[in-house]
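Shown here: the complex without one of its protein chains, the others still in place.
Let's turn to chain A:
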Amino acid sequence: MSVGRPLLPLLLAAPLLMGQAKPVLVPDVSQRQVDIAYSFTGADLLLFGAILYPGGRVPAGERPADIVVVVKGPTQSILLREKEKVAGIWVNAQSARYRSAPSFYSVASSRPIRDLVDDRTRAIYELGLDSLQLSPTSTAPPDVQARFGRGLVELKKRAGLYVESPRAVEITDGVLYRARVTIPARVPVGRFTAETFLIRDGRVLAAAVRDIDIRKSGFERFVARAADRHELIYGLVAVMLSVGLGYLAGWVARRM
């Protein structure tokens, strides 16, 4: 776990500091790397950091800024299918393709996002589940596209893969913030990003990104790799395992 290398973001933010009296963001994540091992049931990430005001505290008479954190999984090209009742049974009928649906998306904020920024800003920064850029490729009429978009978000929400938690970011004394984001066991592996936005008066004052690597480790990594790269040997091992265990059980049973 690496906690903070606050110097670098500070230096990067130096030009901002020199300008008007804008607060600066120093964000960090509790884990830069999440290893999926045999007992993986999900991970809890702590996103935390400081809001540096020029004077060291929230200036008197000024409204405190708000924080929004977004954790995003690698985007996937997906095909979304909708079931319909045909001749008494439910079968897949219409479908829609999305080129860049995030596999995981969790947004936490200190206040509901709708109270913080307008629709346009939300769309630009992809803040909130209704502002995701899914890049649909279908030419279906807008109402159908909207239905599919809602369907996708609802589906992912129920699977715990899309999460919206307003008021989940705690801000202490206006300068220290923290938010907890739960990554479920079902996430795909890959590079995740944790974005932090500092927002005041409907404007994004500062933003920062941290990468988080989620990967299989140890035996799980070995198995997943073997299944992908050495299919034939993997299959043979699976067959041998089943034949061996079956034979062993029979052998034991005969001797009892």
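To be clear about the criterion, contacts are C-beta pairs under 8 Å (C-beta built on N, C-alpha and C of every residue); 3 or more make two chains touch, one makes a residue touch a chain; residues count from 1.
In this section, contacts and distances are computed from a predicted model.
Asks: Write down which listed name, "Xanthine dehydrogenase family protein molybdopterin-binding subunit", "Putative oxidoreductase", "Probable membrane transporter protein" or "histidine kinase", is the UniProt protein name of the chain that is not shown.
Replies: Its record in UniProt gives the absent chain the protein name "Probable membrane transporter protein".
Asks: Please pick, from A:V58, A:A123 or A:V237, the residue that touches the omitted chain in the full complex.
Replies: A:V237
Asks: List the chain A residues touching the unshown chain?
Replies: Touching the missing chain: residues 36-42, 44, 76-83, 85, 88-92, 95, 97, 148, 151-152, 154-156, 158, 180, 182, 185-186, 188, 216, 219-221, 223-224, 227-228, 231-232, 234-239, 241-243, 245-250, 252-253.
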